[in-house]
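Note that one protein chain is taken out, while the other chains of the complex remain in position.
Per-chain residue numbering starts at 1, and chain names A and B are given in the order in which the chains are listed.
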Amino acid sequence: MSQSTLFYLANLLVYGGVDAIACLGLSMQFGISGVSNFGYIIFQAAGAYTAAILALPPDTANGGFQTYIGGLGLPFPIPWIGAAVVGGLVALPFTLLVGRRLTGQVAAIGLLVTAVMANLLINNFVPLFNGAAGLSVVPQPLHNVVNPQSQTYQWAYGLVAAGITIAIYFLFRRLTESPYGRSLRAMRDNSPVADALGKDLLSLRTSVLVLGGMAAGLSGGILVGFITLWSPGAWGYAETIVLFAAVIIGGTGNHKGAILGAVLVPLGFEEATRFIPAIGAPGLIPALQWVAIGLLIVTFLWFRPQGIIPEPRRRIFAKALAARGGGPVLRATAPSTSSPRISPSAAEPANQPGPILTTEALEVNFGGVQAVDGVSIQLERSRLTGLIGPNGAGKSTLLSALAGTATAASGKILYQGQDVTTEHTFLRARAGLVRTFQLASEFKRLTVVENLLAAVPDQRGDTFRGALRGRRFWGKEEGTAIERAAELMEQFGLIDYADTFAGNLSGGQRRLVEIMRALMAQPQLLLLDEPMAGIHPTLARKIGKSLQALCAEGMTILLVEHELAFMDEFCEPVIVMAEGRVLAEGTMAELRGQPEVVEAYLVG
Amino acid sequence: MSLFIASIGFGIVTASVLAIASVGFTVQFGVTDVLNLAYASVMIACAYIAYLVNQTGQSVWLAMVVAAIAGGVISLVINKYIYAPFQRRGTSPTAVVIVSLGVLLIIEFTIQAMEGAANVSYTMSQGATYTLGGLTLTGVQLVIIGLSLAFMVGLHLLLRYTRFGKAMRATAADRTLARNCGIRTDRVITLACLITGALCGVAGTVFAINSGSFGATSADLFLVLILAAVFLGGPGQPYGAMLGALVIGVATEVSAVFITSDYKYVSAFVILLVILAVRPRGIFNAGTIG
Partner (left out) sequence: MSGEPGAAPALRGAALETELLSAGYAGRPVVQELSIRVSPGEVVSVVGPNGSGKSTLLKSLVGVVQVLSGKVIWDGAEVTNWTPDAAARAGVGYVPQVDDVFAPLTVRENLEMGGYLLPRRAVPERITHVLEVFPQLGRMLTRKAGRLSGGERKMLAMGRVLILEPRAFILDEPTANLAPALALSLLDEHVRQLSATGASVLIVEQRARAVLAISDRTYVLTGGRCQMEGTPAELTASPDFVDTFLGGRRRTGDPQE
C-alpha cells in the first residue's frame, strides 16, 4: 500500500471514530431515551472549543491574530477530558427544556432553536469565540513527543479514536442493558406511565443529556486535536440532522446501529465525495450530498423506520430459564392455583392506624370542566374499595388526581397521613401509591417480562451508578424479580409471551400486562382504572380473587369498574360518584336501598 | 430616540412579513397537524421562482403572484404525498418533524445545486420614501405593510364568515366530526394547503424583497422567528400568530438598535424559549383555530 493510502486510512479511522462517538451519544438520547435533541451538535462544538482553548497558548502568544478565553497550553489528555466535561455541562441548561413537562415535538423545537441561537452567538461573538473565523493552529496532542506528520502518529491517533469508540460502545451497552437502561426505554415508550411507576423523568433525561453531551464533547475534542482547526461553520444545525440520519438509518434502540450509521452516513458521504470528479459549478457536489441525506431520511423512515439494525428483542426470560437449567424448575415455583405471593412493599402498613388515604373537598378541572367537584373520601387499609358511577362522573379524573397525573385545583390529599396534594407523581409512586391507566399503556418496545421488571421499585441496577457497576452488582436481585414476574405471568396465563414485545399483544393481553406491572410495583395503595374491560369474565373473576387475597395481606385497592356483578362479588365498600361528587358509599346491598343512587346509576 | 422610532418602523415591516408567514404556518399546522419545518424551504423556493420570473423582465409584484401559486402547489404536493401518508400509517408527530427536516434539506439544497451558493436580488425600485412623524418608510415597505394587513383581514373574513373558512376551522378542531357533518375533509385540507402555501409563497417573496438579497438557506433563521411567533400565539391560532408576529418583529428590530444587529434574533429566541418553558401551548392556549 502506498504512503498516501496508509495516511488516508488512518484519517478514516479518526473521522470514523469521531462520528461514531457522536452517534453513540445521540443513540443514547434519541434511540434509547426518546429525547429528540435537535440541538445535539452544540455539545460537539462546545467540546471542540474547550479542547482548543485548553491546548492553545494564551492568545497574546500568537501575535493576537485570534482572540479567545483561556489559552492554558495544557498537555494531553487534559484538553480531551475538558471537552467531555464541558460537553456534559452544556447539556444542563437543555434539561430546562426537556424536563418533566415539555416533551415530543415541542421540546424538539426548543432544542433546535437553542442550537440555532448558539450558532449565531458563536459566529458573532468575537471576544469569546473569535467570530466566524474560528480558531486555528490548535496544538495537537503530544506534538512535542511524536511528529504529528508521521505515519506512526496518525495511526496512533486513529487507533486511540477507535479504542475510545469501542470503550464508549461497551459503556453505553452496559447502561442500556441494565435496569436503568430499561427505565430509559420505558420513558421513551410512554413517559407519563413511567412517571406513574416512580421513574424520575427529569433525572433520567438529565443524565442522558449529560452523558450524550459528554460523548459529543469528547468527539469534538478528538476532532479538533486532529485537524487543528475550530470553525463555527462546521457546527450548523444541519449537522445535527446528519447525525439523526445516521442513527435512524443505522437503527434506533441499539448502539451497533449507531456505529453502522456513523460509518454509512457522515463518514461514507464525506468520503464518497472525494471520489466524485468535480463536475458542475463549485459547491454542486456538497449541495447534492445534502439533498441525498434528506432523501435518505424520508425514504428510510418510510420503508424501514426501524433502521438497518432494528432494536433487538431482549430474551431475558429465556436466558433466565437457561441459567436456571431449564423451564420446569422455574415454573415449579409458581403454584398457579393459589393467589400470587406478592406482599406490599413496606410490609406492615396494615398495622398502622387510620385510613391510608383521605381527600378533603378535592376539586379537579379537566378540559375546562369541574370534573371532580368537592370530593371527600377515606380509604380504609386492606380494603378492596369499588368506585362506580355513570360515564363522565369524574371517576378517572379522581384517580388521576390521587396519583398526581392530574393537578388538584383545590382541596387536600392525605396519603399515609402526609399531605401529598402537590407531590410529584413519581414520588407518590415511590411511596407506594400506584395507578393503572384506562387506555393501553404498555411499553411497546419492551417485552412482557421487561414491562413487569420496569415496575420493580428500588432496584440496585436502576440507578446510574448501580448500572455502571454491572450485572454482577444487580444480576442476583434481577433474578429474584424475574421469578416473581414468572409467578404472575403463570397466573395470568401469559408466561408463553414473556419474551414477546408488549406492543404485539392483543388488547386483552395488554390489559393483563398492565395489571401485572402494577402488582410488580408492590404498591401499598393500588388504583385500578377499569382493569377488567376487554378481559374474559372467567379470568376477571380469577383476578378479582387474587386482588381480594392481596388486600387480605395488607394491600389497599381502589378499583373503578362498570361491571356491577364484579362489585357485588369483590368490593366493599363501594363509592358512587355522579357529576363530580360522591353520591353515596356503602355495600352494594346498601346502595341498592338508596333511591338517589338507584336513579343515578343502577337504573340509569 | 429617532433611532428608536426608526427601528419601530423596521419592526413593523419585519412584523408584516412575519405575520404573513406565521399565519400561513399556523393555519397549515392546525388543519394538517404537521409541524412543517420545511415551510422555510418552501418560502425560499417560491422566492426563487419569483426571482426567475423577475429575471424575464416582469415586475416583482407579478412574480409574487406566480410565487403564491407555486407555494400552494408545492405545499399541497408535500402534504399529500409525504406527510399525509406518514400520518395515515401512525408515524409519531416527532418522527414527522424529522421527515419535514429531511424535506427541508431536499428543497434547499436542490435550489443551491441549481442556482449556486451566491445570493441573488430582485430587479426593482424601492419607490419614493415617505416620512411620517419620524418614521421613514420606502414605498415598497409600505406596500409590504399594506399587503400584510390585507391578507390578515382577508383571512379573518374567510375564517369567520365563509362556509369554507368555517369548514376549515371545523376540520382543524375535529376531523372525524367534520366528516360526520358531510364535510369532505380531504378537499378542505387540499384547499387549506393551497391557501397556506400561497401565503408561504407571498411570504417568501416579501421576505426576499425585505432582505435585499437571499440564498438557498437564507430563511432558516427566519423559520425560527416564525416558530417564535407561532408558539407565542399558540400553535394553530391565526390571531395568536398575528399578535406573535407583531411582538417578535418589533422586538427583533428594536433590540437590533440597542444591542447590535448581529444579535437581533437572539431576543426573539429568548422570548420563544421562555414561552416554551413556561407555557408551551402559547398565550391563547388551545390547539385549534378559534
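Operating definition for what follows: a contact is a pair of C-beta atoms (placed from the backbone, for glycine too) under 8 Å apart; a residue touches a chain by one contact, two chains touch by 3 or more.
Predicted, not measured: the structure shown is a model, and the values here were computed from it.
Residue-wise, the contact with the chain that is not shown comes from A:L564, picked out of A:L142, A:A318 or A:L564. The residue from B:L3, B:C181 or B:I259 that touches the chain not shown here is B:C181. Set against the missing chain, the residues A:E442, A:E530 or A:E585 yield one that touches it, A:E530. Although one chain is not drawn, its touching partners on subunit B can still be listed: residues 163, 166-167, 169-170, 173-174, 176-185, 286, 288-290. Where subunit A meets the missing chain, the touching residues are 368-369, 390-392, 506-507, 530, 533-534, 536, 562-565, 568, 578-579, 588-589, 592-593, 595, 598-604.
The rule is simple: only the chains that are shown with their structure count from here on.
Each chain gets one centre point, the mean of its Cα atoms, and the points for subunit A and subunit B are 34 Å apart. Subunit A contributes residues 36, 38, 96-97, 101-102, 104-110, 112-114, 116-117, 120-121, 124, 237-238, 241, 244-245, 248, 280-281, 283-284, 287-291, 293-298, 301-302, 305 to its touches with subunit B in the complex. Of all residues in subunit B, only 35, 37, 82, 85-86, 91-95, 97-99, 101-106, 108-110, 112-113, 116-117, 216, 220-221, 224, 227-228, 231, 260, 262-263, 265-266, 269, 272-273, 276-277, 280 touch subunit A in the complex they form.
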